[in-house]
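As you look at this complex, bear in mind that one protein chain is not there, while each of the others sits in place.
Take a look at chain A:
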Amino acid sequence: MGAFQSSPGQPEYVDLKEKTGFSISQIRVLHTRFKLLGHNGETLKRDHFNSIPDLACNPIRSQIIEAFFDRRNFRQNGEGPVDEIHFEEFLMVMSHFKAPSPRMIEERESVRREKLRFIFNMHDTDDDGTITLEEYRHVIDELLSLTEDLGKDTAKDIADAAMREVASTSMAHMEPDEFFEGITFEHFLKLLKGFEIELKMNVHFSIMDTPTFCK
């Protein structure tokens, strides 16, 4: 009670800033958020994400939550799921959604690949490097509803049509006797060639990082 409150040391944040590209104030804000979600614990578990009502409304929330616990998104070349994440890993996953700074035009391609890799990992649930038709269909099913509005047949039709389109684009590049295993990451990139994903898949901070002092 009598001691001064110790704020997290600057050097930790500087280190995270190097790794993820967020600014110090953005990291602070996210750290507060991390602590709020995890009830001041050191780690976050899957259950903690379930307390966000907006997220509960999202049809693909389980995939999104899985993405946070997927080692492939931690940029450490690991694989497989984990049960809990620390703040650093949380930031790593969040950094996939960072808006690229205008100066990084040259790096645009790598930023693009990174974001698309994230989406790819979200589909590829068994970590084998390809999105099989079952995995793709699973995502579509999550998005569609199973109410009376949309009969089970219509849902199946939509899913089939989408998969046929994907398969045909991929198969055009293959030999006739090759078996269609699934979409590899390279195919995936080709499919989404036209998308400016680096612009579309960002979450913007409304308060830009303006330092309150002048050097």
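Quick note on the criterion: a contact is a pair of C-beta atoms (placed from the backbone, for glycine too) under 8 Å apart; a residue touches a chain by one contact, two chains touch by 3 or more; residues count from 1.
The criterion applied here is as follows: contacts and distances are computed from a predicted model.
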Per UniProt, the name of the complex member that is left out, chosen from "Guanine nucleotide-binding protein subunit gamma", "Integrator complex assembly factor BRAT1", "Glucosidase 2 subunit beta" or "Glycerol-3-phosphate acyltransferase 4-like": "Glycerol-3-phosphate acyltransferase 4-like"
Residues on chain A facing the left-out chain by the touch rule are 1-2, 4-5, 7, 10, 24-25, 28-30, 33, 36-37, 39, 49-61, 63-64, 68, 94, 97, 119, 122-123, 139-140, 142-147, 149-150, 154-155, 158-159, 161-162, 166, 191-192, 194-197, 199-207, 211-215
